[in-house]
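Subset of chains shown; positions unchanged.
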Amino acid sequence: IGEVRRYLRDNNSMRVSRSLRDIAYKAITAKEALTKKFNKEPTIEAIAEEIEMKKEDVLFALDAIATPLSLYEPVYQ
Amino acid sequence: MIHLEFNSESENEGIARVLAATYMMKFDPTMEEMADVKTAVSEAVTNCIVHGYEDDQGKIFMDISNEGSVLKIVIEDFGVGIPDVKQAMEPMYTTKPDEERTGMGFSFMEAFMDKIEVSSESGKGTRVIMEKKVTGK
C-alpha cells in the first residue's frame, strides 16, 4: 500500500497555504488578462482553465488570501 | 439541498463561507458573484455568533439549495432573537457600537443578494433567508 501511495502522487511536503498564495496570484493575473481580452468579467471556471487549475482550488485560493478586512474590497486589492 | 450544522465559533464562519462558494460553482459564477455571496454569508453567520449567542455557545444551521439558477441560502440560530427586525435592518443600526460593529451587516446582505427575508422571535432565535440569481455574467 505504501507503493500505491507513492505511485499515486509525488511526495509533496509544501504547505497548502503557500501553494494557495501562488494559485491566487495566478488567478488574479489571469482574471485581469481575460477581462481585458473579452471586455467582460471571466467566470471562475474560465480563470481555472486559463491557469490549468481545478476550479475548486482557485476558489479555495481566493478565499485563503481574502482577509476579513478586504471583505468589502475586491477580493484581491 | 445541503444542510450544515456548526457551533458559534468564529473559525466556522470561514467554513460556512467556503461551503456556499463551493455549492454555487455549478452555476459557473464570476469572481464578483462569488464574493457577493461570501460576504452575505459571512455577515449573516457573524451576526449569529456575535449577536445571537453573544458569549454563549450555540448551534448555527445553514441550508443551501437552488431552483434553476436562483441560489437560496438559509442561515439560522437559536439564540436571543431580534425584538424589532425592521429597526435592526436599518443601515448603521447596531446594538454593539462599542465593538467595531458597523451596523451595516444587513445592508450588505441586501446589497449583495437579490432578496433577503429575516424572521426572528425574542429568546427563540433568528432566521435569514437570502436569494440570488447566479448567471456567470
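For clarity, chains are labelled A and B in written order, and residue numbers in each chain start from 1.
The working rule: contacts are C-beta pairs under 8 Å (C-beta built on N, C-alpha and C of every residue); 3 or more make two chains touch, one makes a residue touch a chain.
Being a predicted model, the structure only gives us computed values, none of them experimental.
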Query: Can you write the chain counts for the whole complex as a formula in the shown labels?
result: A x1, B x2
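In this section, only the chains that are shown with their structure count from here on.
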Averaged-CA centre spacing for the pair chain B and chain A, given as whole angstrom: 25
Message: Quick check: in the complex, which residue numbers of chain B touch chain A?
response: 14, 17-18, 21-22, 25, 28-32, 34-35, 38-39, 42, 108, 136-137
Query: In the complex of these two chains, what residues of chain A are touching chain B?
result: 31, 40-45, 47, 55-56, 59-60, 62-63, 66, 71-72, 74-75
